[in-house]
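See structure below.
Only one protein chain is missing; all other protein chains are in place.
Each chain gets a letter, A, B and C, in the order it is written, and its residues are counted from 1.
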Amino acid sequence: MSVMMYREALRLALYEEMKRDDRVFLAGEDVGSYGGAYAVSRGLIQEFGSERLVGTPISEAAIIGMGIGAAMTGLRPVVELMYIDFVGLAMDQIANQAAKFRYMSGGQLKIPMVMRMQGGTGRSAGAQHSQSLEAWLVHIPGLRVVMPASARDARGLLKTAIRSDDPVVFIEHKGLYAKKEEVPEEEELVPFGKARIARSGSDVTLITYSRMVYTALEAAEEASAGGIDVEVIDLRTLNPLDYHTIEKSVRKTGTVVVAYEAHRNVGMGSEISARIGEELMDVLKHPVVRIGGKDVPIPATVLEKYSIPQKQDLLEGIEQAAGR
Amino acid sequence: MSVMMYREALRLALYEEMKRDDRVFLAGEDVGSYGGAYAVSRGLIQEFGSERLVGTPISEAAIIGMGIGAAMTGLRPVVELMYIDFVGLAMDQIANQAAKFRYMSGGQLKIPMVMRMQGGTGRSAGAQHSQSLEAWLVHIPGLRVVMPASARDARGLLKTAIRSDDPVVFIEHKGLYAKKEEVPEEEELVPFGKARIARSGSDVTLITYSRMVYTALEAAEEASAGGIDVEVIDLRTLNPLDYHTIEKSVRKTGTVVVAYEAHRNVGMGSEISARIGEELMDVLKHPVVRIGGKDVPIPATVLEKYSIPQKQDLLEGIEQAAGR
Amino acid sequence: MGKNDIDSRTKRSLLRTMVRIREFEDSVGEMHLRGLTAGSMLHLSVGEEAIAAGIGLAMQEGDVFTTHHRGHGIFIARGGEMNRMMAEIFGKSDGYCRGKGGSMHIADVHYGHLGANAIVGGNIAIAMGGGFTQNYRKTSNVSVAFFGDGALNQGVLYESMNMAALWDLPVMFAVVNNQYGMGTRIDRASASQEFVKRGESFGLRSLQVDGMDVEAVYQGANRLFEHSRSGKGPTFFICDAYRFYGHGRKDPSPYREKNEEKKWWDRDPIPAYKDTLISADLISDADYQEDLDAAKAEVADAVEFAKNSQVPEENDLYTYVYVDPIDASGTIG
Partner (left out) sequence: MGKNDIDSRTKRSLLRTMVRIREFEDSVGEMHLRGLTAGSMLHLSVGEEAIAAGIGLAMQEGDVFTTHHRGHGIFIARGGEMNRMMAEIFGKSDGYCRGKGGSMHIADVHYGHLGANAIVGGNIAIAMGGGFTQNYRKTSNVSVAFFGDGALNQGVLYESMNMAALWDLPVMFAVVNNQYGMGTRIDRASASQEFVKRGESFGLRSLQVDGMDVEAVYQGANRLFEHSRSGKGPTFFICDAYRFYGHGRKDPSPYREKNEEKKWWDRDPIPAYKDTLISADLISDADYQEDLDAAKAEVADAVEFAKNSQVPEENDLYTYVYVDPIDASGTIG
């Protein structure tokens, strides 16, 4: 094991996959000599040159479209949108083209492309630079959606994403890049569709993903001091969703909190809560408690923190679910 | 009352509002002399001229952006995307600009704009012309989302939308344009946030919206023959959502079916099911039954019909919910 | 024979290709009117055959392309098999897309067809990406984006042209200018008609030709492809033609002047070219008749094939959403 930052773990994955397979390249705004807005690709251009670390103009739709065409013709592009907030400029390419062409062509075409993007709050960057828009992407069949929380998963899932033959939306969290964690020396591929039990517990199942995993772990520690033993599930991939792990945990605890940073209304948490309510009502001791981001644009400045769930909110949710 | 088609009811609303307020105009591809792809605006150009029936180039992002700027400066634009499937080209303008500028400007700017678009299956038009993407829009605070099922509501809600000071996404259904219904002679404004009981019943609450209301009504009739009395709720507006009416009905019936044409995963139905499960578990006699579109791209051709809920699916859902 | 002269075999091919397209389109239009095709939409390229044939025959093996929603003719010019095209348009299992795509989404990796597209402009950046691969792999192949005049006002075109020019990608942006986007005449959609300048201002070698003149298209395409194949970057090729039928087969185009239609019908690229070749003694009447008969037979076969092919079944709904299977524990979200 070596200790490295989330951004370094991502860089390691890119490095390993680009070394392994010369069809893999990275394209996006300032990914080359600048090294990426969050320094994920820093240094890679020295290794791979500007043919494979392709700095692009500010043209989000064409960046994704280029990746689709390159993937259809045999390359394995990793394309980057600097912020997930810009995905609205490219949703046609992502949802109408990348997601659908395999199906529409009756299985003839395949699009082995990873779309890296970065979201979430934490830098008071305002309503157009702080969003969590994964719900848009999970809603569209044909895409895979991956949201790693830990450095280890960041590396292992990015490698799996690059080897996947399907278009994968890979969403990093801007608040995690500098977080240090252990990552195995040896190569590791983390499979899609397998959630991680970030903390095991017996009283309450707390389901979450991406940066909220850490808030959940803190809340779980505090709750355990109060005698509530919380199991924290880190979903890791939202599509495919590892419902199996969710179900097993809920059958054990009978109580669920779902927490997510995105707007609460019609979010990933809505789907999880709905599905548990529909399929596991008989084992639920208490209704699912769902805690999402507020349904307001995300303010710049100090107001930002009120717009997304804080540890205290999760704690209250845990207590509520546990019937305290 | 006079009997008219859904498209005529929409045209009537446009006519009435344009007559009443000369700040109102309609802009979109082929809305002028062509009369709109689904003939909604046919004939209006003769009345209002090309200054107010503005045929645009095929530039979805700029169409919405133009509407935003026009709305900010005092006009009341109705802009049209020919198919909701094209919304991916304009999501930045809709979700980052129209939805957020009032908030980001601390209440200084307002955007009284209606974005008309049209979705759904029924014409085997393929994966890029048949989608129901309302979930993307409902997820974004700052937008209103309206989906009329009946001709009467089409007119009354469009009038309310045009008079709203907020950006409204107004989603028509391609399968409804030719449907004839009674519409009052006198002016009628249908308020936002009020669902309609399309059929009252006591055993099962069936919640739906847009064209699926008709499938629901048919299924309800058949179920009643089998002794299950179904209440059909037509939501009419998805944001604001009339949860009050939902709750009242669910408290009465204790059994819920939610049906929608959009992809099932992370859809509007997920939110409704989640919320009922979370807030009304104590009154539920049976878990919520949720029936959505399949999580596959929508095929052109005969396969289309299998991709969205049919009467038979709703009937089975009703029976399941009723514990038959 | 000079460098730019066209040999007589090629001339006959150009004519034959146009004839094959016209026969296919006329027939598929007829089938649509008879209710035999699946889906409500069918866009014919009758009147645009010289563009499909001219560019299509200038392309080479290994070249790739994408088309807009009006792409039957282009694909036929690139080798598209009428049987599987017709079956797809009928919505049948033997169709190119197994009945999932329909007229607007035909694709064939084998012939380099990366897909027809129902989003105006949606195919452009994808073709640019095909050129990216060709450049990455240092091939001398090209990639062509075919699109209509309506797509000239989709922003992604300019993003794509800029990127292609920036990296000298071997991409042709080919405008099938049929003067209309649905009911909107080109001058009501594009403020300036100086399209060559648009391309040049982004650094593309640009050319506009009479798209009713198949030789002009063919020679123009050859010149532009030469530019790209030799590593000099992308090109912008505007070919002016006319959409003889309506936007969809059933659209009577009330928004067009009958005079205007007549003017263009009089310039129908097929009979004129046939006459030219016959008067120049490059082909005989019998040659032409042979090609026409063969085309008719090919189309008739395709109709039979399509009729006899199976309708997809409910289970087919779920195939080809993803490539990678997900192991048992992961249900698809």
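Keep this in mind: a contact is a pair of C-beta atoms (placed from the backbone, for glycine too) under 8 Å apart; a residue touches a chain by one contact, two chains touch by 3 or more.
No experiment lies behind these values; they were computed from the predicted model shown.
Visitor: As a test of the contact rule: which chains in view would the missing one touch?
Guide: A, B, C
Visitor: For the chain left out of this view, which of A:R11, A:R52, A:R116 or A:H129 touches it?
Guide: Missing-chain contact among the listed residues: A:H129.
Visitor: Of the residues listed, B:A9, B:A37 or B:A61, which one is in contact with the missing chain?
Guide: For the chain that is not drawn, the touching residue is B:A61.
Visitor: Have a look at B:I84, B:L238 or B:V258 and name the one touching the chain we're not showing.
Guide: That would be B:L238, which touches the missing chain.
Visitor: Determine which one of C:L157, C:V217, C:A241 or C:A295 touches the chain that has been left out.
Guide: Touching the chain that is not displayed is residue C:L157.
Visitor: Tell me, which residues in subunit B touch the chain that this view leaves out?
Guide: Against the missing chain, subunit B presents residues 25, 51, 54, 56-57, 59, 61-62, 64-75, 77, 92-93, 96-97, 101-110, 112, 138, 141-142, 144-145, 164-166, 191-194, 237-245, 271.
Visitor: Can you list, in ascending order, the subunit A residues touching the missing chain?
Guide: 29-30, 33-34, 37, 55, 57-59, 61-62, 85-86, 89, 123-129, 265, 294-297, 299-303, 306-307
Visitor: Since one chain isn't shown, list which residues of subunit C touch it in the complete complex.
Guide: Per the touch rule, subunit C residues meeting the hidden chain are 153-159, 162-166, 188-192, 194-195, 197-198, 200-203.
Criterion: only the chains that are shown with their structure count from here on.
Visitor: Provide the C-alpha centroid distance between subunit A and subunit C, rounded to the nearest whole angstrom.
Guide: That gives a centre separation of 39 Å.
Visitor: List, in ascending order, every residue of subunit C touching at least 2 other chains.
Guide: Those would be 99-101, 105, 117, 119, 122, 155, 321, 332-333.
Visitor: Where in subunit B do residues touch two or more of the other chains?
Guide: In subunit B, the residues touching two or more other chains are 61, 85-86, 89, 126-128, 265, 295-297, 299.
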